[in-house]
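Heads up, one of the protein chains got dropped from this complex, but the rest are sitting where they should.
And now, chain A:
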Amino acid sequence: MSDEEETASQLTDKQKMEIAKWFLLNSPAGEIQYVARDIRAVLKNERVYRAAVAEAFPLYNKAHMICLEFPDRSGEVIVSSFSEIDKNEYLDPRTAQVARVDHVKQVCEDARPANDEELPSSYIEEYRCALDAEIIKYVSEAYPKGVCSVYCANGKDVEEPGSDFELVVLISAARHSPQNFCNGSWRSIWHMEFKDELQIVEVRGKLQVGAHYFEEGNVQLDAKHECKDSTIFQSPDDCAVSLTTIIRHHETEYLNSLQVSYSNLPDTTFKDLRRKLPVTRTLFPWHNTLQFSLTRDIQKNLGLESSK
């Protein structure tokens, strides 16, 4: 008993805070509030809890690209590293507003119009806006509950042709069904590098899909994929259409390959772990294993058995 007491007092508050933060950051999509409630009960220390939550929530929110509605319902803002103006302020380029968010409560507290310095130049905005319009069309077709946004990641002050710049498309869809013990999320991050000299746009996509089912168990899907493509540097409208086509193509292909992975499970992939039935296609003869031990001996003698 005394050993256990020593261990408890040997954990510093900082260590406890790091542990709490780890649990919070590893929460599946849509579950951080539940995890926070449980870790608070386990810690029984409000100070450590508040410190952990203050550090973990912003990181989690950005990683999961959570979407918050403006208080006046004029639109939404996606919390991400690309939209971050300050640690509690996030830009929505579509409505040109900056939202102030409470990370721990996961709400948008208020919004203000964005300053000129926070917005891209009108040259960049032409490209951003055209792409945004096409992406909105795509996302509303492909995702029942998806949100999207386009940001300028680099070169937002470029005024005219002659320089490189980079736009980032974020697509995020989440489904939370805690009453059905099931949650999931799809996150896409597409980097579009506009290269002036070569007159091409290089595309890099990162797709991440997760799902969690936990009715009397705990099963999670964690799938990731990266892809590349490119297209010609054209007018804003033409670029928007061809870039969206690229995104649509890759994301559809990825969904198909996920489905293929799932359909391979029962008979192929899972079989490498455990067969449904022995090769004999009958249940194991528990009362009559003599024949098997003989077979094993013969296999061993003939050196047919792989080493165990």
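The definition used in the following text is that a contact is a pair of C-beta atoms (placed from the backbone, for glycine too) under 8 Å apart; a residue touches a chain by one contact, two chains touch by 3 or more; residues count from 1.
Here, contacts and distances are computed from a predicted model.
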Just go with whichever of "Regulator of G-protein signaling 11 isoform X4", "Isocitrate dehydrogenase [NAD] subunit, mitochondrial", "Aspartate aminotransferase" or "F-actin-capping protein subunit beta" UniProt uses as the name of the absent chain. "F-actin-capping protein subunit beta"
Given A:Leu11, A:Val107 or A:Leu198, the one touching the chain that is not displayed: A:Leu11
Contact with the hidden chain only, please: which chain A residues? 4-5, 7-8, 11, 15-16, 19, 22-23, 26-28, 31, 34-35, 37-43, 141-146, 173-175, 182-186, 207, 209, 211-214, 216-226, 251-262, 264-266, 268-280, 283-284, 286-287, 289, 292-293, 296, 306, 308
